[in-house]
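Dropping a structure here in C-alpha cells format, bear with me for questions.
With one protein chain withheld, the remaining protein chains of the complex are depicted in position.
For chain A:
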C-alpha cells in the first residue's frame, strides 16, 4: 500500500502523546529538575591542543562570593573504577576513554581542565573566567590533510579478524581495470557537529554514600547506568539514570562523556547535588562529532551500464586516545549488484577529541561519495542516473550471498521518480533555467543496516481498563512513546487515551539505547510481544468466565473488549475480566530478540531521495526547492511521527550538503566556528516542501511487527542527491562538502 503525504484520509496515526507537555513547557528536561540544595558547576576547558597543565591558579575564582570549590586533577576525588594515577603522568594508548580531572595531560583543545562549583550559575560562570591555567605546550597535529600519511588500519580491526572494517574484496580486480568507462574521484566531508538545541546537561545526586541518581541528557539510560556503576564500583541497581525528555541528540548522547563524570565526581566530593549545563561553545568539544573523512572511489561499468567494479576507500579522523570506527565504506558492498568490490577503511589519529556517531554514522558519509560517484559514472556513460541504478539493482545481498528479508527499493525509485517528475528532466547539465535560476534534479539511493537488540517490556492492565507499558527505551525526538502506544493499542484493542508508555528511566525493563535506528525494531517488538502476552493472559482468565474463550479460541480485541472471532459479538471487557477475578491489575514482562532469521536473510532498510535545486548563476547560492523522499522500512507503525522523522532526516541532509562545517584554526588546534552564527544549520527558509512516501509493506522476516529502522535512512543519501542536483543545475561537480557559494561561482 502506497501512502501519500499529510492528507491521507485513511491515516489514523496518533499525534504525539507528549506533544502537549512539550509545547506547554510542562515536560521536565535534564537541567530542569528542582532538587533541594542544588549547586551549579561550570567547566573550564583547555586552550591548547597538546601538552600538560603546569599550574592552576584558582585564588581569584575562589574569592568570588558563592564559590564552593574549584575542582581539577589537583584535588578531584579518585574514581574507584579508574587505575591509580601514574607519576609522572603517561599518555594513554588508543582505547582509553578520557578520564576527566585525572592527570595534567592535555589531549585536545577544549578538554575540561577544571570546574567551578558555586551557589548560583552566574557566580560559577564568572569565577570560571578567573581560573588561570598554565601549560607546557607540545606540538600538536590536528590538520587532517597534512597528516593523512599517518593514517592506518585501526588497531581494533587489526586485533579482530571478523571485524566488518577489515579490508574486503570480492571478484576480480581486473574487471574494473578493463571496464569501458571508469571514474576515479576523491570526496571530502568536513567535521560536523550534532548541536541539538538542548545543550547537554546533568544533575548528579548522591542519595547516599553508595547510591547515585543522575538526571542526564543521554540516549541510553541503561548503558549510562552500567558505565557509571562500573566507574564508581557500585551495584548496577544503586545507580539510577533518568532521561525522560530530550531536546534532540542525533548521536551526541550515546555514551557517558567526561562532563557527566565531572558532575558526578563533584557531587560526591561536595556532598551536594551538582548541576552542569554545557555552554554552546563547549558542545563543540564535549560530545563528539561526525569525523572529517576523505574517501576515494574508483568505479567502472561496461557500455551497457552494468557495473564492473567499485573500489571504495575511506579515512576518518579519530582522537589519540580512542578509535572511533564507522560504516563509511560498507554500503558499497551491498547496495549494487557488482561483481568486483573492494573496500578499505583507515583511521587517522589527531590531537582532537573523539568523534562519535552522528545520524546515519558512516553511511551518510559513505553514501555521499558512492552516490556522487554513481552519478558521475552515469553522466560518463550518457545514461540516466536512475536507469543506471535500476540496471545494477541487487536482487539479493551480493556481500553475504543471502536473500533480502524484504526489499522494495525498486518501488521506492518508481514512486519517487513519478512524484518529482523525473521523466521530464532534460539530461544535459546547466540546460534549464527557471526565473533566471539554474534548475537541476538529482537523486540518490539510501540503505541502512537492520539493528535489533534484545529488549524487554512490561505491560500492565489496570482494573479501570487503563494500560501502562514500560521499557527503559528513550525518546530523543522521534516520538517513541507515541509509536509504542500505537503498538499497544493495536494489540490490546484499547483507546490510546487509556495507554501510558513510560521510558527514559534505568529502573524500567531492559532496552537498548536509542541508536542505529533500532528502537522500533527492538523495543517495538518487545512491546508487541508483551501486549500479546497480556492479552492471552486476559483471554485465559476470560475462558474461566465464558465458554467462548476457552483455550484455543480465536479472539479479536477492540474498544477495551475481547470478542470471539467465531461470532464477533457480546465481547467481554477487560474491566469485567479483572473485576470477576478480583484483580486490581494484571502484569506481564516479556523479552524479545532476533533469532536464526538473521543468518538466513540479509536485512536492510532501503530508500531514495529525489531533489530539485535552484542555483543562482551569479552568486552561486543553492536553494533546495523540492525533496521527494521514499523509504522501504517495512511496516509503518505511526505514519505521522514517521513522516516527521523523514522530514528531520532530510533537513539534516540539507545541512550536511550545503552548510554544516566545523572549522579549526590548526595553528592553535582550536575550533573557530563555535556558535550558531558561524556554525550554520538549516533555518526554515532553507527547508522546502518535503514530500514523504513509504512503501509500508511489513518485513515478516525481520520481527513480529514487520518494521525496520527509519531514523538514519532518512538522512543517508540526501547529501549525495543534493550534490547530484547541483551538478545537473550547474555542470559543476562539488566533491567537498559543504556546497557553499564560493564553490560554484
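Basically, contacts are C-beta pairs under 8 Å (C-beta built on N, C-alpha and C of every residue); 3 or more make two chains touch, one makes a residue touch a chain; residues count from 1.
Rule of thumb we're sticking to: contacts and distances are computed from a predicted model.
Enquirer: Which one, "Xanthine dehydrogenase YagS FAD-binding subunit", "ABC transporter permease", "Electron transport complex protein RnfB" or "Twin-arginine translocation signal domain-containing protein", is the UniProt name for the chain you do not see?
Expert: Per the UniProt record, that chain is "Xanthine dehydrogenase YagS FAD-binding subunit".
Enquirer: Tell me which residue among A:34, A:93, A:139 or A:677 touches the hidden chain in the full complex.
Expert: A:677
Enquirer: Tell me which of A:122, A:172, A:428 or A:464 is the one touching the absent chain.
Expert: A:122
Enquirer: What does the interface between chain A and the hidden chain look like in terms of residue numbers?
Expert: Spelled out for chain A, the touching residues are 47, 122, 125-126, 129, 436, 616, 618-621, 623, 658-659, 663, 665, 667-668, 670, 672-675, 677-678, 680, 682-686, 740-742, 745.
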